[in-house]
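A protein chain is absent from this complex, but the other protein chains hold their places.
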Amino acid sequence: MMTNPLVHPDRLFPAEAHTRAIARRLYERIAHLPILSPHGHTDPRWFAYNEAFPDPATLFVVPDHYIFRMLYSQGVPLEKLGIPRIDGGSVETNPRAIWKLFAEHWHLFRGTPTRLWLDHAFATLFDIHETLVPENADRLYDRIAERLEQPSYRPRALFERFNIEAIATTESALDPLEHHEAIRQSGWTGRVITTYRPDSVTDPEFEGFHSNLVRFGELTGCDTSTWSGYLNAHRKRRQFFKSYGATASDHGHATACTANLTHAEAEALFQRVCQSPASAADAELFRAQMLTEMAKMSLVDGLVMQIHPGSMRNHNERLFKQFGRDKGADIPTQTDYVSALKPLLDLVGNEPDLTIILFTLDETAYARELAPLAGHYPALRLGPAWWFHDSYEGMMRFREMTTETAGFYNTVGFNDDTRAFCSIPARHDVARRVDCAFLAGLVATHRLNEEEAYGLAEDLTYNLAKKAYHLS
Amino acid sequence: MMTNPLVHPDRLFPAEAHTRAIARRLYERIAHLPILSPHGHTDPRWFAYNEAFPDPATLFVVPDHYIFRMLYSQGVPLEKLGIPRIDGGSVETNPRAIWKLFAEHWHLFRGTPTRLWLDHAFATLFDIHETLVPENADRLYDRIAERLEQPSYRPRALFERFNIEAIATTESALDPLEHHEAIRQSGWTGRVITTYRPDSVTDPEFEGFHSNLVRFGELTGCDTSTWSGYLNAHRKRRQFFKSYGATASDHGHATACTANLTHAEAEALFQRVCQSPASAADAELFRAQMLTEMAKMSLVDGLVMQIHPGSMRNHNERLFKQFGRDKGADIPTQTDYVSALKPLLDLVGNEPDLTIILFTLDETAYARELAPLAGHYPALRLGPAWWFHDSYEGMMRFREMTTETAGFYNTVGFNDDTRAFCSIPARHDVARRVDCAFLAGLVATHRLNEEEAYGLAEDLTYNLAKKAYHLS
Partner (left out) sequence: MMTNPLVHPDRLFPAEAHTRAIARRLYERIAHLPILSPHGHTDPRWFAYNEAFPDPATLFVVPDHYIFRMLYSQGVPLEKLGIPRIDGGSVETNPRAIWKLFAEHWHLFRGTPTRLWLDHAFATLFDIHETLVPENADRLYDRIAERLEQPSYRPRALFERFNIEAIATTESALDPLEHHEAIRQSGWTGRVITTYRPDSVTDPEFEGFHSNLVRFGELTGCDTSTWSGYLNAHRKRRQFFKSYGATASDHGHATACTANLTHAEAEALFQRVCQSPASAADAELFRAQMLTEMAKMSLVDGLVMQIHPGSMRNHNERLFKQFGRDKGADIPTQTDYVSALKPLLDLVGNEPDLTIILFTLDETAYARELAPLAGHYPALRLGPAWWFHDSYEGMMRFREMTTETAGFYNTVGFNDDTRAFCSIPARHDVARRVDCAFLAGLVATHRLNEEEAYGLAEDLTYNLAKKAYHLS
């Protein structure tokens, strides 16, 4: 069979022949393993209603902030990419026009993971063998559009084709989980589970925080105007999420700050943030305290806790006003973990039955803070390279900077963290290849023997995620 | 032809044979391209008056802070290297003695870019085939000295021999540009352009700030005792610099702080800093505001803006008192960009016709802050690895840590940033080789196809600098 140049069988393996051969052997052992996707943002409606994806632009371009931020950085207005404006102002609606504009800028992605992911999807899902350029844009559009109409390209068929054993979506604490209920009612057996994301009711600076609290009370029947009622609402809601398969909660905070206030202090703080508007210091302290409260609840109900700190959201004021959240203007900032996590760790860090998974957008913390912390505290594990670092170089740096102090067994496998469904196999494939490349380097330099590397490759691909996220 | 061991034809290419072959093929395509040097510190007098360089020590040792800081770090007094003292105290004046002292310490530069640069100059300009050691110091001195007397070693001849298409010098806003005028009058057609560097009149802590403002008024005919007159003086002076070819301004600040004050606030601040001495906070705020003012002027007059933050100047107090500025005691510090640039970006970050080029001495910002910012804001581009990072490892880290998020097309090619004229071809050659090595790595690991890499190599070497700096 001729090799498809978009997906060379040796891609991402080390160039040196002997090391490459080791990487290949390792990869052969794990390439077939099912996908565990314990942290991501796919839309449960896809699996609930199993409707066809509408067109190539809507599938690949419009919802992907990796794509539109890059085009925007080179002067392409978001309107031309069909991104909806908050004011309802006119934007491009012709998917073929959006696709062609995308094709004209495809060269911008040279050397980026987006290029790897999309080439993988083009090649493996749509039998495309050529690099997208303006000249073939129409033809490739037609090819993809035609396939998307076929039953085998519906979400559930792709889910099975992708060999997904379990996938977690992420829902707000206020989400009724109706789509998850619809999946259950449908009788389809694909394992799609939810994740408890309470930011809208734990962050006093979240849009609509006060009305969110009211809604939180309605949903749970708890009196969320009192501290104890509010905590009970969380307990109930976590149970509700667990009944839809949730094994984890997720917390996206600007910093990793935690606090451990007395009951009286916490109660008084809660009353203050319930008054509008909370001061910046109170808002931060409340978020900090809520991480600790969530950890205490995890000790009881067993939900794995994920902390995703360090992104300054909506940095671009004008864009935020015109287009809203998640439009590519989230910028990482320096993140301290050593002091920030101490209150939480003083309380629960020594609990071997608790799992707190730490992520970072600040790679300087890998070797300096995160690996030493996870290499010591029983409750801590390290999440994989995240967001801007979910890439070949980013994952290599993650392994190079954490392994020697934390080892492999304080890490938790890969997260695709994506809303781009078709990129999921590509993302997991990249992660598997990078891990095999890294392990092959250890074997080739005699830091690890090949037999052990086989077991490790399986652990990094499958076993560690299964264990850390309680997916068995 | 026998290979000169000082400049092995495969230097800086990856050791692995297959990848090296790719790097070689890429390099062959771009090695002949002319040099664009859009940011540097060569002396316009060289090109204006075209006098012979006096001797090897004065050419290579005395003005090069990379060299004398290393010798100083190992206990060699600056006086012995002929560095002039502020108090006029006696220093070594015999260039041969300086050269011999330099030769005795040449081993200190093993593994450094200085070694690469000088070996390149020794080999390609002076036909030297041996490593400098005390034993051959006299002989090599004579060889170089003899050549320097020849007409083909005069500045203009070297400029042409170096295949320089355009070079930018950097002049203070107060500089009369008389040497640039002399170049123009001479009829010589080499393209030597100036750059607008206003630190002496935008930084209230600059030596002589208040008298600088007076002089600024005299030069422009503007009333620089008022805020609007002061801004007008900048506008006029920028036009004057543009008339000598300037396409860019350059700003060397201790931090990347920007501000966006109201007119009234800015006016009041200007009046305060005009009083001596400005408080540290006012001085910082004024520098911050002036970055924004310069950006607003750039929107009108089209000058590209370069921000070079993060150096603590003159860290060594005793040395500064004895020898003055730029004596190798500038030390990088942590630099924040995310908060610091926000006021500027809120105002002009979305302007696709504005180009602001960001540099850093704090590599932790590459992946965390700079690539995400430049990968989003239309007005931002990333300058190349700078100063301490203008080296093989430094440039590799730059590409590894910025490409996956910002791509290649949000970068602007290479800057040599040097006052060491003879090192210019070497520095550009190192940059080209590193880029070819990096691209070859992408090709060898099937992250990029070789055809695309050819185009990219040309873009990184020539096209991106031409476009970003408006050099067409």
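Order of writing sets the labels: A and B. Residues in every chain begin at 1.
Keep in mind that, in the parts below, a residue touches a chain if its C-beta (ideal position, glycine included) is under 8 Å from a C-beta of that chain, and two chains touch if they have at least 3 such contacts.
Fair warning: this is a prediction, and the values are worked out from it, not measured in the lab.
Among B:Val91, B:Ala182, B:Leu299 or B:Leu319, the one in contact with the hidden chain is B:Leu319. Annotation: of A:Thr3, A:Ser228 or A:Asn449, A:Asn449 touches the absent chain (contact as defined above). In the complete complex, the residue from A:Asn410, A:Ser423 or A:Thr461 that touches the missing chain is A:Asn410. What chain A contributes to its contact with the hidden chain is residues 14, 16, 18-19, 336, 338-339, 342, 345-346, 349-350, 352, 364, 367-369, 371-378, 380, 400-401, 403-410, 441-442, 444-449, 452, 456. Residues 5, 8, 10-17, 69-70, 72-75, 107-113, 115-116, 131, 312, 315-319, 328-334, 361-364, 388-389, 391-394 of chain B touch the missing chain (whole complex, contact as defined above).
Definition applied: only the chains that are shown with their structure count from here on.
Think of chain A turning onto chain B: fitted on CA atoms, that turn is 120 degrees, to the nearest 5.
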